[in-house]
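Structure provided below as structure tokens; questions to follow.
All protein chains of the complex are present and in place, except for one that has been dropped.
Chain IDs A and B follow the sequence of writing; residue 1 opens each chain.
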Amino acid sequence: METFGLTLAAILVAGSPLVLATLGETLTEKAGIINLSLDGSILLSAMAAFVVSVTFDNPWIGLLAGMAVGAAIAGVLGIIGIYLGQSQLAVGFILTLLCRDLAYFLGHNYSRQPGPDLGLWSIPGIGDVPLIGPIFGSQSPVVYLGLVAIFVCWWWMYRTEGGMRLRAVGESPRAAFGRGIRVRLVRLYYCLAGGALIGMAGAAYSLAVKPGWGRPQGCEGAGWIALAIVIFGGWHPVRAALGAFFFAGLQVSGIYLQEVFPSIPAPVFQVAPFPMMILTLLAVNLGRMGWMQDIVRRHPFLKTFSKGWSIEAPAALGQDFDPKKGL
Amino acid sequence: MNRDSLLAQIGWVCAALGLALFLTILVAWPAGAPPFETIYVLFKGGVSSMSKIGRVLAGWVPLTLCAVGLLVPFTARLWNIGVEGQVIMGAIFCTAALRPYDEGGALQIALAIGAAMLGGALWALLAGCLRVFGRVHEIFSGLGLNFVALGVTLWLIFGPWKRPGVASMSGTQPLDMSLWLPRLGKLSVSWVGLALAIAATIFVYILLYRTKWGLKMRAVGENPKAATLFSLGPRRRLLQAFMICGALAGLAGATQVLGVYHRLLPAISSNYGYTALLVGMMASFRLPLVPFICLFFASLNVGSIQLPLQLGLDSSLSGVIQGVMVLSLFIVQGLRLWLRQRKEAD
Partner (left out) sequence: MIVLNDIHKHYGRVRANDGISLTLEPGRIYALVGENGAGKSTLMRVLAGHTRPTSGTLEIGGETISHLTPTLAREKGVGMLYQDPLDFPAMPVWENFQLGAPKRSKQEVVDVIGELSYRLDACFLPDEPVSSLTVGERQLLELLRLLDLGATTLILDEPTTGITPEQKQDLFDLLMKLAREEGHTIILVTHKLSEAFEMADSIFIMRQGALVATLEPPYDEKELVHLMFGDAADGEVEALPELPPKDVTPRLTMRDTLFAGPKYSMGDLNFTARPGECIGLAGLDGSGQELFLRGLCGLDRMPGGGFDLDSATYRSNDFATLRKAGVQFVPADRLQMALFPALNLMEHITLAFPDKKGDLTDFYQSQCVDGFNLRAHPDTQANELSGGNQQRLLLSLIPNDTKLLLMEHPTRGLDAGSARQVWNHLKSRCAKGSTLIFFSPDLDEVLEHSHRVIVFYDRAIAAVVEGDDISMEVVGALMAGKSMEDIKENNS
């Protein structure tokens, strides 16, 4: 039982950066923008967070620095993609490569150096509660930040007027414009907000989950997984967060499985998240395939199952909108 | 499309270069890099001696192979991000084909090259099938397979193909000299590699712009739905586009194994796949520009090797500059568009 609790605790820690990144990208994509720079952005903000926290000997300032860097990168993407009309995918991809190289270039001198990390928080009272105590009682602050972020994103998206506007802009920018919403500004805003969360995820890596900076940095590839989880999660914050924890769970169990099966080479476990990513994306598209639909039609009781399975992207995802062209 | 005068176009290109220069200095400054000295070292590093030029050309070959290969799927509006993994797969298949041979000659080399192209094509076909039949966007399938290919390489190098005695990051058992690609004089580049890269460029040009096949591929990229209505078989063509790009990428992997490193190692693809994507974007996927931009990027790569030695800087700077250049191009394109729209509105 205790091992189970410890495992869940490990999943929470390993998954929190992924959750933060996924939530950030969910916000951005819900507004209709795809931020492909996610992977490089995590690396660059991880480096920035570490460097700043070493310089000021304060990991919290480092965390803020990471968020600022993430938001700035997303801002660059936002302005070039939204206001200058260039391809979001192309610019995002360039930025991901650029930020990765920039992170290694600027972080050169800080490689393998020790630095402050965010430590642990103990929430008084919870630690003693029998079942959830060992899991939630004493954790890295990023875990709590992640959990709070899940709730805040969900509440904002579905229970506030601002969230309604967010969804409107991603569904039909023309209709949103007709209702007097400033589409491009709203999109840029959520680009920045999403970027800040992505930056927080990067900082979480270098200040909590795998403190320090090195080459290669441990979180390489995490951004691409986060992008896939956004789709897997159907662009819904809670579902996406669950997807992120699911992946983290796979990674944690991979570590245990590696000990149990030493004959399987290490690289298999290292790259396992990526075929998993492809499989989840395949699974998500399953409902739309012809042969699957035929099966569902022949067995109507499967219909309820397939309804929950299917996902709908924001209708205007990745599409440009120019208010000057009018409607 | 471009109604600006030639002078205006040149002006915009200069603006892009100027912006790139400015941004490079801006981002290099926090690392404490003296800007002009850094640029000097970078550019000198590529051209300062014949041997350096040879290395630049050796880097130009795989980069060009990948970049012209990418033009094919791009014509169909596909992003073959998996090109990096296809290079690796080509290298793996090439090494595998030569495993039974302690020594050999032109026949074995040709066999290995064929195997490499097959390997790259198959890996690309996998990404293509995921896209066409599984509706998994090629960004995800490509990237996922890139990481998988890397994993396979690591497994082979530390597992079945490890060097007798010690398994190390420096790769598999080196190939016998009879299995190396012949060099161009004293330069470290192989004339076979150069010939292949030039041939590939001409091949892609003819294929895309001088054949009906190319027209049909362009049609598929323009409008896949209409392509179905015209019975063009868009799915089949998309897979063909992936495979051709994969074959050329595999060929690049072969030149890396046979001509540069003479064995399989983890970094066999040297990021050429991703860099080729940047080249393509920078050339706006116009074929005539591609070989020249490849030359420029290759010389940056070679020059950057000097940076840690001479200036204590990380060699990633070349990647930073490449990224900044393409980004500047997009920014300038965007500004042009924005200005033109402002003019039309008035």
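Heads up, the rule we're going with is that contacts are C-beta pairs under 8 Å (C-beta built on N, C-alpha and C of every residue); 3 or more make two chains touch, one makes a residue touch a chain.
Source: prediction; values computed, not measured.
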item	value
Contacting the left-out chain in the complete assembly, out of B:L7, B:V166 or B:L229	B:L229
Residue among A:F136, A:W154 or A:F177 touching the omitted chain	A:F177
Contact set of chain B toward the excluded chain (per top definition)	212, 215-216, 218-219, 222-223, 225-233, 344-345
Residues of chain A (touch criterion as defined above) contacting the omitted chain	161, 164-165, 167-168, 171-172, 174-181, 288, 290, 293-294, 297, 312, 314-315, 324, 326-327
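Note that in this section only the chains that are shown with their structure count from here on.
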item	value
Residues of chain B that touch chain A when the two form their complex	27-28, 30-31, 79, 81, 130, 134-137, 139-141, 143-145, 147-148, 150-152, 154-155, 158-159, 274, 277-278, 281, 313-314, 316-320, 322-324, 326-327, 330-331, 333-335, 337-338, 341, 345
List of chain A residues in touch with chain B within their complex	36, 80, 83-86, 89-91, 93-95, 97-98, 100-102, 104-109, 221, 224, 227-228, 265-268, 270-271, 274-275, 277-278, 281-282, 285, 288, 322, 324
